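Could you have a look at this structure, given as structure tokens, before my questions?
With one protein chain removed, the remaining protein chains of the complex are shown where they sit.
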Amino acid sequence: MTFETLDIRRDGAVVFATITAAPINLIGPALVRDLVSFVIEAEADAGIQVVVFKSGDPDFFIAHVDVTRISEYRQETIPLAGEPSLGLLFRRLSLSRLITIAQIEGRVRAAGNEFVLACDMRFAALETAIFAQPETGYGLVPGAGGMQHLARLVGRARALEIMLSGEDYNAAIAERYGWINRAMPAAELDGFVRALAQRIAKFPASARNGVKTRVNSLTLASAEEFREDSDLFLERSRDPVSQARTQIALQQHGFQTREGELDLARQLDRLS
Amino acid sequence: MTFETLDIRRDGAVVFATITAAPINLIGPALVRDLVSFVIEAEADAGIQVVVFKSGDPDFFIAHVDVTRISEYRQETIPLAGEPSLGLLFRRLSLSRLITIAQIEGRVRAAGNEFVLACDMRFAALETAIFAQPETGYGLVPGAGGMQHLARLVGRARALEIMLSGEDYNAAIAERYGWINRAMPAAELDGFVRALAQRIAKFPASARNGVKTRVNSLTLASAEEFREDSDLFLERSRDPVSQARTQIALQQHGFQTREGELDLARQLDRLS
Partner (left out) sequence: MTFETLDIRRDGAVVFATITAAPINLIGPALVRDLVSFVIEAEADAGIQVVVFKSGDPDFFIAHVDVTRISEYRQETIPLAGEPSLGLLFRRLSLSRLITIAQIEGRVRAAGNEFVLACDMRFAALETAIFAQPETGYGLVPGAGGMQHLARLVGRARALEIMLSGEDYNAAIAERYGWINRAMPAAELDGFVRALAQRIAKFPASARNGVKTRVNSLTLASAEEFREDSDLFLERSRDPVSQARTQIALQQHGFQTREGELDLARQLDRLS
């Protein structure tokens, strides 16, 4: 399996998929196309049981979507999602027979955070991982499942705080909030995730599927709920207030540039 | 805006509402009337986006309801709740377009705790905040939404522990249980909440409303559920066992007095 924005390495029944969408791992048409192809191929290979998603960039796991190419990347979701919707693509990933683990180092914000929320588990480096759901700062709402997952995982008050503040959260707080499974020192993270992935991959698939199917039936929001959020995001992205803020962010605040995104939370302060 | 039991200070789009219902911030007719008027006025002022609730008493955020004036304070809820019910008033607050933040120092128990559970976020001082839901000790049940919020936020076992023990909980444990957003040193609390409130207030209202509406649809219990708890509280408050315990608490254990309420959990031990 060879992709433009994913580096694939296989070890037995575990595949390590490293995101390499330079310069800052934006979710654009290329990354969505590659993710879709990768999942289709991996699901078709009965020898693959577990997928670990990592980043090739120490500063960014996934920045967020490329706001200048929304309709393009949405089109790329169709082969797996059945309709143009990043939220429904991510929901489809949560339903996969593959067990997915996000190994998070660096920043993961907005739809990037929604991607890791769609994974079955999330482990993050205490020193470098940064989480945020900053859409409201741009007049948008999380449209790819973040509202669904956060409301269920961290409860009403913390979900509102995360999404209304748009602030950066480190891995220690993310763990305390129940946003991620666990935070640990970067030096331990790789070995921990590798051992966990191999262990899970060796257990009988039939039992694994039984558990995942039941847990999804109890915890995963319906396609209808994801679609409603997806539509609300699209509606807001066409709103003049949102478009104006996004343009100013792009032109004056380094939005979608490496330097501007390093401290996005403070850029948002200046935008207001 | 001038009120008997609320001190209002405005800073841009943020209003700081300090509860000053001496001697111990009991929820009686005056405080309910003022809260109702304040919310109606603040919602009508398009320049106000965020409300921070604080206490003017370092020992008490809100003690609980005045058990000698239940039908009076219930009447005062009608202009906002539509019917005499503190629970439905608090639920109405959770549905407000205003973003509400509780900045908690001192004790907040029973309906006081249900008030902060109705706020959109809760931040508390590690040194002084104390939380309790002690109704069962008096033969009552939480009737203003506490059962709804706690069951969803902290899960079955912790919700039962909190409500069946009626114990005092400090801010550190409240944070670990997911009862509050975060505990922090008192010296940092004021600055943290002020900055958060101002940040939220500067983001576009349309996006904020989108997020709050969706999160409420996923996490806020129905009016029917609140009404059922409200009715159960009323039913229990008329029960002879409950009335006898409350009378003894009032007459012999300093219930509703400053001194008796400082260590209410131990007063409850003696009552049993």
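Read from first to last, the chains carry the letters A and B; within each, the first residue is number 1.
We take it that contacts are C-beta pairs under 8 Å (C-beta built on N, C-alpha and C of every residue); 3 or more make two chains touch, one makes a residue touch a chain.
Owing to the predicted nature of the structure, the values given are computational and were not obtained by experimental measurement.
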Any idea which of A:R33, A:R152 or A:R245 touches the chain not displayed? A:R152
Out of B:R107, B:R122 or B:R158, which residue would touch the omitted chain in the full complex? B:R158
With respect to the chain omitted from the figure, which of A:R92, A:R156 or A:K212 is a touching residue? A:K212
Pick from A:Q75, A:T128 or A:N181: which residue touches the chain that isn't shown? A:N181
Interface with the unshown chain - residue positions in chain A: 99, 119-122, 149, 152-153, 175-176, 178, 180-182, 196, 199-200, 202-204, 206-208, 210-212, 214-216, 218-220
Residues of chain B in contact with the chain not shown: 135-142, 147-148, 151-152, 154-161, 163-167, 173, 176, 178, 221, 225, 228-229, 232, 236, 239, 241-242, 245, 268-269, 272
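By definition in this document, only the chains that are shown with their structure count from here on.
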Whole-Å distance, chain A centre to chain B centre, using C-alpha means? 35
